[in-house]
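Complex shown without one protein chain; remaining protein chains in place.
Here the chain labels run A and B in written order, and each chain numbers its own residues starting at 1.
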Amino acid sequence: MNRRGFIARGGALVVSFSLLPRLAGAQAAKLPGSLSKEPMLDAWIRVGADGRITVFTGKAELGQGIKTALIQVAAEELVVEPARIELVTADTARTPDEQYTAGSQSMQESGTAIMNAAAQTRALLAELAAKRLGVPVERLTIRDGTMNGVSYGELVAGQSLHVRAQAKSPLRDPMTRTVMGKPVPRVDITAKLTGQVSYVQDLRLPGMVHARMLLPPSYGARLRALDTAATAKMPGVLKVVRDGSFVALVAEREYQAITALRVLANGAQWDERANLPEPKEIYQKIRTLPSQDSVIHENGKSGAGAAMLEAEYRRPYQMHGSIGPSCAVALYRDEALTVWTHSQGVYPLRDALAELTGMPRDRIHCIHMEGAGCYGHNAADDAAADAALVARAVPGRPVRVQWMREDEHGWEPYGPAMLSKARGRVDASGKVEEFQYEVWSNTHSTRPGPAGYLAAGWHVAKPFTPPPPRAIPQPAGGGDRNAIPLYKFAASRVVHHFVTEMPLRVSALRGLGAYMNIFSIESFMDELAAAARADPVEFRLRHLEDPRAQAVVRTAAERFGWATWKKSPGRGRGFGFARYKNLAAYTAIACELEVDRDSGRLRIGRVVAANDSGDVVNPDGIANQIEGGIVQSTSWTLHEAVGFDRAHITSRDWGGYPILRFPDLPQSVEVHLVNRPGQPFLGTGEAAQGPTAAALANAFADATGTRLRELPFTAARVRQALGA
Amino acid sequence: MISLNVNGKTEELDADPATPLLYVLRDQLQLNGAKFGCGLGQCGACTVLVDGRAVFSCVTPVSTLEGRRVTTLEGLGTPEKPGRAQRAFIAEQAAQCGYCIPGMIMQAQALLERTPNPTSAEIRKHMSGNLCRCGTHMRILRAVERAAREP
Partner (left out) sequence: MPMPRFAVIASVAVAVCAACTAQPVAPDAVPARASFDPALIAKGAQLATIGNCQACHTAEGGRSFAGGRALESPYGTFYTSNITPDPDTGIGRWSEQAFARALREGVDREGRHLYPAFPYEYFTRLTDEDIHALYAYIATREPVRAENRPHELSAPFNSRALVGAWKALYFKPSPFQPDPARDAQWNRGAYLVNGLGHCSACHSPRNSLGAEKKDQLFSGGDAEGWHGPALNARSPAPVPWTADQLFKYLRTGLDDAHAIAAGPMEPVVRNLARAPEEDVRAMAAYLAALAGPPSAERLKKADAALAQAKTVSRANGRGAEVYAGACAACHDRGREAGSGGALPLALGTATTLPTSANLLRIALEGIAPPDGEPGRAMPGFADALTDGQVRDLAAYIRSEFGRASAWTDVDEELKKIREERK
């Protein structure tokens, strides 16, 4: 990134070097959040001579509301109205490199960086004001971008903020906050709900042409022959771009591209292989494929005692299923490539495009523009790569690539199928004496960077080999995320079997392994609680030492009315708890469920959640994320599994991959926040996925006396489990 | 040439008569409200009103729309002056990524035009053809209830 550009364009901003923090000290201490990666203040915040404030983040808005929260943080520490702040998100020419917007880390990383950078900027401005006005810093009245009436713009005129961040900045007293901690309306919602240009799908550039992809019918299929004669004569068709099995059709108008692609598809002959596993044997397959095994946790000694309980849990491939299929716009001109993309990581995408196209990295510019919610690594990067390759073939004209629904369903990288096994026993005092847990999973990250992780990288004539997958190490973990219980057990042992061969394309789906591991472990906790004849909530509290964990468990139970809940035939209640990654937000969920055993249909009653995300910036934003997580996880848990046969993905549209609809929603969803002002931000975005699945599973077991250990809980599976 | 009445304005368009309305709205009239979600009439992201009824614009050929009134999200209101359903959705902050919400708003609008005071069950049933992936459903329901309540 070219920071000198800012100074040149901003023109305005120097802070005299006498104001610089002592560099040596600042460098020695670890800088907060992403300041550790990008320590210069003006990479994060610029104050214009006109008083306008621009804040830069390497993170992207994915619908999680990060823009609003970051603006709140900056506004709070800068003491300006949020409306004064313009926020620039992920852009390889403008913003810091914060890698991916993923892992519920945006607030910890970018939010912390911006909060500290803003506080430091305010302090610098205060020193300038004090000097200029001859008033001690502590006597300044700071109000909406002014200090004793002098605007920030006047203060910074002729100064530069190109200074290093310091390790500790004077953060405002949480008790005096006016913007943080308040339910500020989202900055993007009104525009989105009135049809303003909001998404990359809405981007229209002069001279833009439309492309559609002819993706192979199955993994590994090779294009044997392609008849382009019929499409060449069709109205508006400009070009068929082919590179090996990479095929795109370019037309002047969108619907021309769509209709011509159908004809092109008719004239394509593919060599296919049936190289997918037998669907019925997928868990056996995962269990037996070569794996890298590691003991990720061990404490205490296993001993003899009561017989071990044992249970095995299964989770199928599940998809992101964005409502808007992936889209990108690319322009290749003057040997430079600009790509507008809803990728979660514009910088890593730039690396991938450089490798894919052979272009130098500094000739590629990736700009984030929102897409539909992605919930992880979907086909956003693939569409961007497709657009880049097609744009190279039609230089000078912006190319819009829009994947069709069947492209997205068939080719996005799924959340991997997983298998887990829990064993354990309780002692006479009703505590867990021994706990063993093993999880088998593919990697949960095949994100570009490497061109070999792009669909286009597989299909071009000279394909790029995907690098061998690597496990994401603990404490975050990948397939083993949340495989280590937060509970304290006398003896426990957790093993991660990292399965390297990937029968289906897989990558990061919201929560990664945490969804499955929390489902498994929290289901098993209820089985252990039953063995101990203990109430599930009390049993959890018995094993939790962290007071914040205890607080969310108690809050959820109280608000649900756990102690006074009345059982009736066919109805049950369930509880689930986890601290995401064992280091992010705490979430506890209680729910009630009614089972119609003959139809297999489940009706969810009240769902009550308690969440501790640390220092709450936007309570309504957190509530929205938790509510959404609960509903999405309910959909995963009740309905979702990617269908495939020996050659093809068979879930190619919403008929083949049903998700939750309005009639199947819970009766109600309540979210109660436990705010911890002044504490670190704890990522929220993925925190509800696991506890929701566990609460549903436990409620089912409570309602029926039968436990479902294989996801999803379809009507057919429910009927089968309950028998006649 | 095809003549279309969109949001009260008559538009003369050069388009293949079989072209689904969605592409004409987005590419020729530069209206962003209706979204491409599936192109199969399965998700509702492209919902617009035709003569007051909710239809999926991705599978509605423009040839079928001559002499009929098309209303898109843009026809309900503007950022400065959002329409009733839009105001209710904004008030409830009923969006995450927001991609499905224009379709939800149009579907809600169609319901309220025929059933001004829908029950909770009627809302759930009526909205069942529209998919949301962020899980914003509970807020959407609250927004529809609010729109019914507040003039």
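As a convention for this text, contacts are C-beta pairs under 8 Å (C-beta built on N, C-alpha and C of every residue); 3 or more make two chains touch, one makes a residue touch a chain.
Note that the structure is predicted; figures quoted are calculated from it, not measured.
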Q | Residue touching the undisplayed chain, where the options are B:L4, B:A34 or B:V50 | A | B:V50
(Q) I'm checking contacts with the chain that's been left out. Which of A:T92, A:T684 or A:T714 qualifies? (A) A:T714
Q | Contact residue for the chain not shown (choose from A:G51, A:P658 or A:P680) | A | A:P658
Q | Which of A:G358, A:P569 or A:G705 contacts the chain that the document leaves out | A | A:P569
Q.
Across the whole complex, list the residues on subunit B that are touched by the chain not included here.
A. 17-20, 39-42, 50, 53-56, 58-64, 68, 129
**Q.** Touching residues on subunit A - with respect to the absent chain
**A.** 217, 258, 261-266, 405-406, 409-410, 569-570, 596-599, 638-639, 643, 648, 650-658, 660-661, 663-664, 714-716, 719, 723-724
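By definition in this document, only the chains that are shown with their structure count from here on.
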**Q.** subunit A to subunit B touching residues, read off their complex
**A.** 62-65, 185-186, 188-199, 201-202, 204, 210, 235, 253-256, 258, 321-325, 370-373, 375, 402, 404-405, 620, 624-625, 627-635, 653-655, 659-663, 665-666, 668-669
**Q.** List of subunit B residues in touch with subunit A within their complex
**A.** 15-16, 19-20, 23, 26-27, 30-33, 35-40, 42-43, 45, 72-74, 77-79, 82, 86, 89-90, 93, 95-102, 105, 123-125, 127-128, 130-139, 141
